[in-house]
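Each chain you see keeps its place in the complex, though not every chain is here.
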Amino acid sequence: MHNVGCIGLGTMGTPMAWNIHRAGFRLGVYNRSAEKCSAFAREGIGVFASPAALAAWADIVIIMVFGPEALMEVLGGPDGAARSMAAGKTLINMSTVSREATLAAAEQVAACGASFLDAPVAGSKKPAEQGSLTILAGGSPDVLERVRPVLACMGRTIIHCGDAGAGTDMKLFINVLLGALMQSFAEALTLGTSFGLRVGDMLATVQSSAVACPLFSVKGTAIGSGDFEKNFPVELIFKDLDLALQAAGREHVPMPLTAAAREAFCAAMARGLADQDMCAVIRVLEEMTGRSVRDE
Amino acid sequence: MHNVGCIGLGTMGTPMAWNIHRAGFRLGVYNRSAEKCSAFAREGIGVFASPAALAAWADIVIIMVFGPEALMEVLGGPDGAARSMAAGKTLINMSTVSREATLAAAEQVAACGASFLDAPVAGSKKPAEQGSLTILAGGSPDVLERVRPVLACMGRTIIHCGDAGAGTDMKLFINVLLGALMQSFAEALTLGTSFGLRVGDMLATVQSSAVACPLFSVKGTAIGSGDFEKNFPVELIFKDLDLALQAAGREHVPMPLTAAAREAFCAAMARGLADQDMCAVIRVLEEMTGRSVRDE
Amino acid sequence: MHNVGCIGLGTMGTPMAWNIHRAGFRLGVYNRSAEKCSAFAREGIGVFASPAALAAWADIVIIMVFGPEALMEVLGGPDGAARSMAAGKTLINMSTVSREATLAAAEQVAACGASFLDAPVAGSKKPAEQGSLTILAGGSPDVLERVRPVLACMGRTIIHCGDAGAGTDMKLFINVLLGALMQSFAEALTLGTSFGLRVGDMLATVQSSAVACPLFSVKGTAIGSGDFEKNFPVELIFKDLDLALQAAGREHVPMPLTAAAREAFCAAMARGLADQDMCAVIRVLEEMTGRSVRDE
C-alpha cells in the first residue's frame, strides 16, 4: 500500500486527489494556498506544510499545477519536492507543460535517484471527477506498471506513449486536432448559416455523420446558445498550436492547415477573446460576416 | 401503399432498393445497364425499359445516379422520368449533385405539376445495406411527411434541412468538415510520428479523446496499414472543398482553414492520387518529410 | 495607313483612342452612351451609330469595354461588330475578360474569316494617357506584327504571350502577384506598427530594398494617408484571385499562399470594402488588431 502525495489542488487536482483517497490509498496533500486543503483535513487526510515535507512522507508524489513556473517551484524550489526525492520514490508530473519543462523536471528527479513519469491528461473537470480521464504516460514501462493502480483511480484509459516527454508530446498531438477541428467547425457553421441552414439541423447532421465527436457536440451546443464561458480558453489552444508549429518547424513538418488554425486563434486573441472558451473563435467570423450562428 | 420506382442500381442504389422491397413497398426498377436489374427480376420485381415507363407506373420515383449528367439524362432525357411525372407523383433525387443541378431538377419536376424532394445521403455502402443512412432532405415539409415511410427504409436519421436544394447544401457543409478533418489528421499524425510516437498509440489516444469520431477511427486504421483503396476518393473531396469555397466566395464567408485543406488535396491531385481514398492525402506529407506514418 | 475603329470610350478607352489619333491613324469611334463621343466629333473624328457600322469602315477594330457581357454585346449583338468582320480585317480585344469569354470572341471572329488578337493591358489611367501601357498579346505572331504600329501608340511594352487567350492568362498571372503582394504588405505593415515602427520609415526601407516596386510605393502612400479611394477595387482583385485558384484547381497547381490571399480579400468583401481600393484590405487587420497603420 502506497503513501500517495498530491501537490496542487486546483480544478483538476482536487477531484483527482479525492479519487485516490476513495480508492483506499493513504493520501497526503499540499497546496500553495492552504484553504484548498481544509476539506481534506476534515477527512483526516494529512496536510503538509511544503512539497518537501510531503515528498519525505510519500512513496508516490503527484504534481498537478498550472504551468512550468509552478512546476519548477513545487519541484525544485527551496522547499521543493526534489529536496526529499530519493531512490524508491516516484514523481509523476500530470501538469501540462512544455517538452522542455518536462525534460528538466525528469532530469532533476533522476539526479535524486528517484523515478519519474510524465503523465498529462486529456479531459477536463467532469472526467477528473468521474475518474475517467485519459492519461498520456511517458517514462519507463516498469515505473508505469508500479504506479498503474494509482493512475487507474484517475483515468479509465492509460496510454504508454514512450519515454519521459512522450506524454507531453501526445498531448500536443491531440491539442493540434482540437484547435484545427474547432476552427473547421466554426467555418463550416458560418458557411451553413449563410446557406440558410438552421444550427440545430447542422448539429444533428454532424452527430449522425462520420465526424460525430464529443467536441462538436459540446461546442455546437455552446455556440448555438451563445455560451462562450471558458472550459478550454482561446489563449491556451493558441499557445498549443504555436508550440506545435514550433516543434513542426524544428522537425521540418509542414502543417499548412494547422498554421491557418493558429492565425484564426490569433485573430481571436486580437479581438480580446483570450479568456473565452475556444469555441468563441467563431465570433471572429460572425463579426466579419455580420452573420449570427445561433439557435432561433 | 405506394408504387416506388428506383432509378440507378449502383453501389448505393442497389441496397437502397432492396431495403424498400423488404419493407413491403411495391418496387419497380430501372438501370442504364440492364444486367444490374436481373437479381430484381428474379424476385418478381418489375424491371422497366426506361425512366419514363417506370415513372408512369410509380407514385414515388427515387433517383440515385452518379453526377449531374446522369441525373439530367434519366430525368430530362428523351425517355426521361419527367415525361411521365404529373400531379400526385413525387420525385426524390438522392444523387449528390451541385446546388445548380438540384434546382434545375426541381424546376423540371415542378413544371410537370409533380412534387420534388432533394435528399442526398451521408454514409456509404455499409449504412446503405443496413438502412442506416443519414438522409438530408430539402423540399416542402408536406411532401417529406408523405414519403417519410419510404425514406425510413433507407435511413435511420432523416433531417429536414429546408427548401429544395437545402439537402445538397447540408451535404456540402458535412463534406467541408470531412475534408478539413482529414488533412488535420494527416498533419497531426505526421507531427506525432516526427516526435517518435507510435501510430497505434496516437489512434488510441484520439479514440479516447474529445475528437473521437468514426472518420478518425476508419481512416486511422487505413493509414496505419497503408491501405489507400478508395472509399471516398481524393478527387471528390477536392471537388467538394472547391464547391464550398466558391459558395463561400459568393456569400463572402472567409474560410482560411478550408482553403488550406483545398490546397492540400490539390497537392494530392498533383501527385496523382485522385483515385485513391481521401486519406491518401497523408502521402503528400510522407513524401515531403520522408517519414512513414505506419504501424510497425 | 489603317482605318482604326475604337469601341468603348471609358476611363481607359478614351485616352487610348486619342493616342491612336495623335499618332496619325484615321480613327473612328463608337460608344454605347453617345456623349462620350462628342469630344471626338469636335475634332472631326468619325462617330459611328453601331459597332457593325464602325467595323464596316475600319480595318482594325479595337474593343475596350467593361466585362464579358459588354464584350458579347458589342461583338456578337444584333448590331455587333461581328456583322461586318471579314477576311482582311482584325479585331483586337483589349478588355479584361475571362479566358472563356476571350476564346468565345476569338471563335466568333474566326468564323467571319477575320483575324483576332487578345490584348489585355497592365496599367491604369495614367499609363493609358501616356501611351505607356504594357500590352499582353495573344494570337498569331503575323497578326500581331501587322497591328503592332497601332498597339505601339498605346503601350510601350508589347509582349507576345502565345495563342489567343494567352494575353488573358498573362494578365491573371500578374494579378495573382498583385493580390498576394498587397496582402503581404498589409500584414508586414501591421506587424511593423505593432513593433512601434513608423509607417514612413517602413515605406522608405521598402523603397531602398529588393522588394521596392511601384505597387508598394503607391499603396504605401495611400495607406499611410488613409486614402482608400478605388483605383483597383477589392472586388476585382478578389474575383481574379478566385479565377486563378479555379484555374489552378483544374491544372492541379497547389497555391497555398494565393489561397490565403483570396481569403483575406474575402474578409474584406465581408466587411463591406468591395468598392474600395485593394489596399483597403489592411483595414480588416486594423479592425482586428485595433492598430492604425497611418503616418503620424
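Lettered A, B and C in written order, each chain numbered from 1.
Here is the rule we go by: a residue touches a chain if its C-beta (ideal position, glycine included) is under 8 Å from a C-beta of that chain, and two chains touch if they have at least 3 such contacts.
If you're wondering where the values come from, they're calculated on a predicted model, not measured in any experiment.
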item: Number of identical chains in the entire complex, 3 depicted; value: 4
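Definition applied: only the chains that are shown with their structure count from here on.
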item: Two chains joined by the most C-beta pairs in contact, as defined above; value: A-B
item: Whole-Å gap between the CA centroids of chain A and chain C; value: 54
item: Residues of chain B whose C-beta touches two or more other chains; value: 248, 252-256, 259-260, 263-264
item: Of all residues in chain B, those that touch chain C in their complex; value: 238, 242, 245-246, 248-249, 252-256, 259-260, 262-264, 266-267, 269-270
item: Footprint of chain B on chain A - complex, ascending; value: 122-123, 134, 136, 156-157, 159-162, 166, 169-170, 172-174, 176-178, 180-181, 183-185, 187-188, 190-192, 194-198, 201-202, 204-206, 208-216, 218, 244, 247-248, 251-261, 263-264, 285, 288-289, 291
item: In the complex, chain C residues that touch chain A; value: 256, 260, 267, 270-271, 284, 288-290
